[in-house]
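Every protein chain but one is kept in place in this view of the complex.
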Amino acid sequence: MSFLRSRYINVAIIFIAAFLMIFTYFFNVKVLSDAATLVQTTVSLFAAFTLALGAMNLTLIAYRQVQKKAPTALFSVLAIAVMLMMIITGLIPPLMNSPQFNWLYNNVEAPTDSTMYAMMVFFVASACFRAFRARSKEALVMLVVGSFIIFTYAPIGATIWPGLPAIGSWIEKYPMTGASRGFSIGVALGGLGIGLRILLGREKAVTGE
Amino acid sequence: MSESKGILDKIENMDVRIIYILVIICIAIPIIRPMGLPIPISESTISAYDFINKLPEGSVVLVGFETGAAGWPELGPQLNIFMQHIFDRNLKPIIVSGNVDGAQLAEMYTIPKMIKPGKVYGEDWVNLGYIAGGESGIAAFASRITSVTPRDYFGTPVEDLEMMKNVTSAADFKLAIVCSWGTPGHADYLRQYTTKFGVPLIVGAQTTTVPAIVPFYQSKQVVGYTNGLRGAGEYEILTHHPGYAVASLDAASSYHLVVFVLIVIGNLAIVAKRFVKKKEGT
Partner (left out) sequence: MSMWDILGNWINAILTIAIISFAVPGENIFYRIAEYIMIGITAGYAVVQGMRVVLNLGISPMMSGQAYMLLPILLGLLVYTRFSKQYGYLSRWPIALMVGSGIGVSIRAIPEVDIMNQIKASFLPLVGVNWDVAVSNIILLIALLSTLFYFFMTVEQKGPLRQISVVGRYSLMILFGAYWGSQLMTRSTMFIGRMSFLIKDFLFPMLGLG
């Protein structure tokens, strides 16, 4: 039974799956292509199963908080209640398309999700005021370039002075492109390296101890 | 001198809530009373527009609603105007999403606004719903559509949809458009659609990802892109359908100006403090 716990099973699964994907990209062998498609369908299915992990974790945390009579226990119960409401309305036919489900999505999920994300507008503004100081030559370069880019993207730049977006566009098209390309190539090489490490079972965080 | 230093300290340590209120005001005022600032059109937006304009009628176009509700304010206007242009040109869009709620956003916020009278679901457009599995799911979808989306968003088997009778893989797409706030994104679409099947790609970008997209546009791997809300506004002007994006850009301009002024004030305060310190030292 200890054999089943071995990380080499995980390494073997990762290697075989990855090898199948890579081989079928370059060579057209029908049996292997069909197997690759079946693996990808299976992966899609597994991803769908993982979607419920968040809900299960939330339930576990709420249960522990209620047991300990923690101060946030009531909030956790509220979260669970709302979660169950969403699940139940989602199961009303037609699946995930009932008026009740759409109403909850439109008036509760979408606004809370987007407003939470939108809160960053405040923190970016305050961070820019408090922390964005040109204390070094590099920071000055970053500040100046950023300022040109701001007035390239915002229409007001062209109204203040047409040279602003013209300079900003040149920066975007030439030096920024060069730097971004170098950065992307570096990231791609790094990604290949990490991918190979995982394939060969050298990343214990992924394959387990 | 110490009085000036006191004022400078007050500026530097200003209560952040004052900044937050300033942000709310600078965004609210242009929404209530738009300024009507002119919007120059970027070359990348024109490229995207021209490409869609040149596609023959009836061409199948994949539209990736790769966003959730959180990314909708920036990507939604782009998706809406792309879909409007696609319907104007009588192209046939296939809507998909690698995000759990992208397809729902399409059904609730895009289709009701952008659909033209006479268009029939299943013949003129389809929504194939959520593709689970990230890039793996996209790769499977590209090789064989029914491998990960055997049914559409409404539960109808894909084989029963008129439009999908001759569309089995990404090789049948004339164009892919992706509007993404993370993954799957333009990189995944480039790898799975463009490189393997030669499908041209247009990106409706979140502005934060534009620095990463520009090299791919310059290398012609991406045939065109729109830059966030600004790009959506430009596209609305090009298609003669000015709407939400054009109306909202004034608020964006106002915010940018206020933040720029805050940065200048912050840096000037530092410079002034150094000057005062030097003077006090001498």
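The first chain written gets the first letter, and so on, giving A and B; residue counts start at 1 in each chain.
By our rule, a contact is a pair of C-beta atoms (placed from the backbone, for glycine too) under 8 Å apart; a residue touches a chain by one contact, two chains touch by 3 or more.
Remember, predicted model here, so these are calculated numbers, not experimental data.
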{"item": "Where the missing chain makes contact, among the chains that are shown", "value": "A, B"}
{"item": "Hidden partner interface residues of chain B, rising order", "value": "17, 20-21, 23-24, 27-28, 31-32, 70-74, 76, 100-101, 129-130, 132-136, 138-139, 148-151, 155, 187-188, 190-192, 194-196, 206-211, 215-216, 218-221, 227-230, 244, 248, 251-252, 255-256, 259"}
{"item": "Positions on chain A where the hidden chain makes contact", "value": "4-5, 9-11, 13-22, 25-26, 39-56, 58, 60, 75-76, 78-87, 90-91, 95-96, 101, 103-109, 111-122, 124, 128, 137-139, 141-150, 152-154, 170-189, 191-192, 195-196, 198-199, 206-208"}
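Going forward, only the chains that are shown with their structure count from here on.
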{"item": "Of chain A, residues touching chain B in the complex", "value": "21, 25, 33, 36-37, 40-41, 43-48, 51, 94-97, 102, 105-106, 109-111, 113-114, 116-118, 121-122, 124-126, 128-130, 132-135, 143, 147, 150-151, 153-156, 158-159, 165, 169, 172-173, 176-177, 180-181, 184"}
{"item": "Contact set on chain B toward chain A in their complex", "value": "12, 14, 16, 19-20, 22-23, 27, 37-40, 42, 68-73, 100-101, 104-105, 108, 131-134, 136-137, 139-140, 143-144, 147-148, 153-155, 196, 207, 210-212, 214-215, 218, 227-228, 230, 233, 249-250, 252-260, 262-263, 265-267, 270"}
